[in-house]
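This is the structure, below, for whatever I ask next.
The complex appears here without one of its protein chains, the remainder shown in place.
A and B label the chains in the order they appear, each numbered from 1.
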Amino acid sequence: MPLILFWFLATLSVVAALGVVLQRNPVHCLLALVLTLLTIAVLFIGQGAVVVGFLQAIVYAGAIMVLFLFVIWLLNLPVETGSTGRLAAKLLGAIGVAALLAELEVFWVPSHLQVKAAGHVAGYGAIDALSQTLFSEYLIAFEVTSVLLLVAVVGAVALARRTTETEIQQRPENSARPEKAA
Amino acid sequence: MNVEFAALSLILVFPALGVLFNLFLGPRMGRSAVNIVGPAVMFLAFAVATWAFLNVLAMPAGSALYCPLWRWLEAGKFHVELGLRVDALSGVMVMIVTGVGAFIHLYSIGYMAHDEDYARFFTYLNLFAFSMLILVLADNLVMMFVGWEGVGLCSYLLIAFWYTNPEFAYNGRKAFIVNRIGDAGFLLGIFTILATLAHHGVWSLNFVEMQAHAGMIDVTAATAAGLLLFLGATGKSAQIPLYVWLPDAMVGPTPVSALIHAATMVTAGVYMIARMNFLYLLAPDAMAVVATIGGLTAFFAGTVAIVQPDIKKVLAYSTVSQLGYMFLGVGSGAFAAGIFHVMTHAFFKGLLFLCAGSVIHGLEGEQDMNKMGDLRHHMPVTFWTMLIATLAISAVPGFSGYFSKDLILEGAYESGHFWLWLLGAITAGITGFYMFRLIFMTFFGESRVDPDKLHHIHESPPVMTIPLIVLAVLATIGGYVGLPEGLLWGDAFAKFLSPVVGNFKPTVEASAAMLSVVATGLGAIGILLAYVCYMRMPGLPMIAAWRLKGLYELLLEKYRIDELYNLLVTRPLFFISDYILNRGIDRMVIDGAANGAGLAVETGGEVARRAEDGNVQHYALVYLLGVIAIVGYYLYLVVK
Partner (left out) sequence: MVQLNWLMELSAAIFAIGVAGFLARRNILVMFMSIELMLNAVNLAFVSLGSRMGTMDGQVIVFFVMTVAAAEAAVGLAIIISIFRNRETVHADDLTLLKW
């Protein structure tokens, strides 16, 4: 991948990430997040992971972010006002993030020389290779993940559903006491 | 020679039994039982004491009876064995304490006849006797101190006997606290002696053993110890500077004043110095201090006595003054003379107080001499016995006080203390004046008694007058054991005591007769002056008081010493106690630390609480810190 493209994408993704964190309007945050995702998708493709890159764009940016958007609109959230919170917590958080970043840098800075570059086989990143690895080495994980998806769907539906009147009546705090004579 | 005499312990056992009986069974057994037991135990103790004393008289000079008790303290090489010892010195003292004490117990039956608290009174009185006897019979310094403290306690208990009166309770406390200051000095004196002796390997505080090793004590240590012990004596025996409690102690019942504050307890200081004569002889400076304070106290107390209107206050200051004489005696090296005066003083001062009590009893509580007068017809026995006592204290020749006071003044002059002798002689004049002033104001002249009380004046019952008569006889003949040199048997008393206290060695030649004439002459002048002021020209005292108003008020206010002490000592102490110690240290530091500990925990809890407050971002923060730690661990592995 041409270096200049990489640097462009890198800068864009960082800026977009900052945008997610710093914007006031949640919708703007969301859009920035979408941009970040797409940028990363392109980076994926640039690395040779074509399938995953497209999946990122379609599933992540396309489906999950849209879900987010629906929820934001559903809740009709106002624009966020100034941040609250104790200075001590903020300070500690800033220090923590900086510390984490520093630690990770220590690992990554020499990684260029430590990890031996291996060549890509033909068809690297194509759907064949992905599915080969997926359904052989990671088969059990695949199956479990599908169960997980099912559970998630059921859970989401159960949680977001409006409770009916009968269900409210059946709650213990509403029926245990006898009604006082008016 | 020393003979073991187990019966000595009975002298202590009898009063102790009295205490127990009166304390536990007294209220239940009734007044009659207490009235019998209280004095009876004292008479029994007196009987045993007499028996012991006769034994000592019969034995060769320098003999003693002893009775070992038990080992009390033991700490390394230091040990204290309790034991009783009756030699010439303690024999005289124990006779005085039990004898005079027994008759005062008898007298108390009548004096306290109308008081409901009779059981408590006799309990305390017996307890006092017990403590005083421990003091006198002790064969070592530590045991003496135990008795010393005991009599201090009983003094407090008895002064504040009618404790419901706040002023009486205050005076009791004052006596105890002032005494305590002296006791601190006494203790330090004991420590000094022990430290010095222990340095040479002697760890005993037994009188005999200390005297044997007295050569080990150097002059500095002896002076220090002597002065410290004397500080205790100034407290117990009411000398300058710690005499202030004695006049205020008069709020106690009069038998208490007679027994404790005249005859026995206050003489403990003199006894102690006589006992420790070997120490004081090593420290001439300390003895000079003792003599000087004695002389000064005698003079100052006398000057205060001449203007006091309260009959008991006059006697109180008189006691302080007479005690000054005793210290002048022992401070000059005339130990026997000092003890002689202790004995005669016990007779006539005890008698004076009992008579005063009789007067007060007859006047139903009146103590102001301005409201007395012409009582001699109403209370003849009291009058005659009190007159005898006054003659004795004024050192009228022939009575006991004359002999003992003369010996003291002779000792003072012959040891070189000319000015102290002069002071003592002048005080003799003052003594004559105020004592006869008392007699004239109380028993002669026009009656100034309250009309209501006039009907009730009566002589006291026999249980009170018999002790008066006995003491009057003693006050008359008691002095004949110490006659001047060359007359009959001379100073038999001093000869008797010399194995214990040594012989007085004069350093200045003097004619005893001349000294006696001067002192007696001054005394006569004092008596004459009193006669003139109070019998012939009754207005004279008032004119003198008006003319010398400043001086009069200064004397009446007892030189405002109490106020001075209050300003210099009491108020600063209270200030320190309240502002610095109470509000400062106690509340701010100690309470602050205690409360602060609680506050710290509370605050810590408040802070720690935020780690689990439901705020998800706080949880994430903790999570992040954990992640940092784990990544850091991998970092550490990589770096290695």
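Here is the rule we use: a residue touches a chain if its C-beta (ideal position, glycine included) is under 8 Å from a C-beta of that chain, and two chains touch if they have at least 3 such contacts.
Since this is a predicted model, take the numbers as computed values, not measurements.
Colleague: Give the labels of the shown chains that the missing chain contacts, considering the complete complex.
Modeller: So, taking every chain into account, the missing one touches A, B.
Colleague: What does the interface between subunit A and the hidden chain look like in terms of residue numbers?
Modeller: The list for subunit A reads 1, 3, 6, 10, 13-14, 17-18, 20-21, 26, 29-30, 33, 36-37, 40, 43-44, 46-49, 51-52, 55-56, 59-60, 63-64, 67-68, 71-72, 74-75, 77, 80, 83-85, 89-90, 93-94, 96-97, 100-101, 104-105, 107-112, 115-121, 124-125, 129-130, 132-134, 137-138, 141-142, 145, 148-149, 151-153, 155-160, 162.
Colleague: Residue-wise, where is subunit B in contact with the chain that is not depicted?
Modeller: 612-617, 619-621, 624
Going forward, only the chains that are shown with their structure count from here on.
Colleague: Going by the contact rule set out above, which residues of subunit A touch subunit B in the complex?
Modeller: Per the stated touch rule, the residues are 85, 89, 92-93, 96-97, 99-100, 103-104, 106-107.
Colleague: Applying the document's contact rule, which stretches of subunit B touch subunit A when the two form their complex?
Modeller: Answer in residue numbers: 617-618, 621, 624-625, 627-628, 631-632, 634-635, 638.
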